[in-house]
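In this view, the complex is presented without one of its protein chains, the others remaining in place.
So, subunit A:
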Amino acid sequence: MEKEKELLRLLEKNGRMPAEKIGRLLEMDRQAVEEMLADLEKRNVILGYSAVVDWTKADVPEGVTAMIDVKVQPKRGTGFDETAERIYRFKEVKALYLMSGTYDLSVVIEGATMTEVGQFVSEKLSTLDSVLSTTTHFQLKRYKHDGVVFGDKEDDHRMVVSP
């Protein structure tokens, strides 16, 4: 279990780390690492491998991200789940969370333009039967995402040789 936890932490920091290197770090052979990975994927512990991208530095048109607070009328028997499922199936929805507090669902939308996001909210999200209201917040700047700080890393200020 301990090795499994360590492997997951390593992959969370660097999803591209090859099995051989993971093996070296965790004192396991490559095959054992691959078997552990296969098992974790089968059990849906690892759901995918992705990169954290700073799109502002990539040479591509920048999209917009919005976080939308949604108030929902829960349904008998399924609560919020049925509405949540109808929402997360839209490809524009990047994340969806059930929240406590003044609203029920937090929806993260990515679109090419503000107009596109606006259309999604007004035409698809707001029109769902159980959606009572929406409040849209556009993201202005990313400072930190998924534990990764955007921008320049802290330099290594250490001397070249020290006691």
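Observations
The rule is simple: a contact is a pair of C-beta atoms (placed from the backbone, for glycine too) under 8 Å apart; a residue touches a chain by one contact, two chains touch by 3 or more; residues count from 1.
We adopt the following convention: contacts and distances are computed from a predicted model.
Think of the chain that is not pictured: of "Aminotransferase", "Electron transfer flavoprotein subunit beta", "SPFH domain / Band 7 family protein" or "Aspartate carbamoyltransferase", UniProt labels it "Aminotransferase". Summary of contacts with the chain left out: across A:1, A:58, A:140 or A:159, the touching residue is A:159. Touching residues on subunit A toward the chain that is not drawn are 6, 9-10, 21, 24-27, 154, 156, 158-163.
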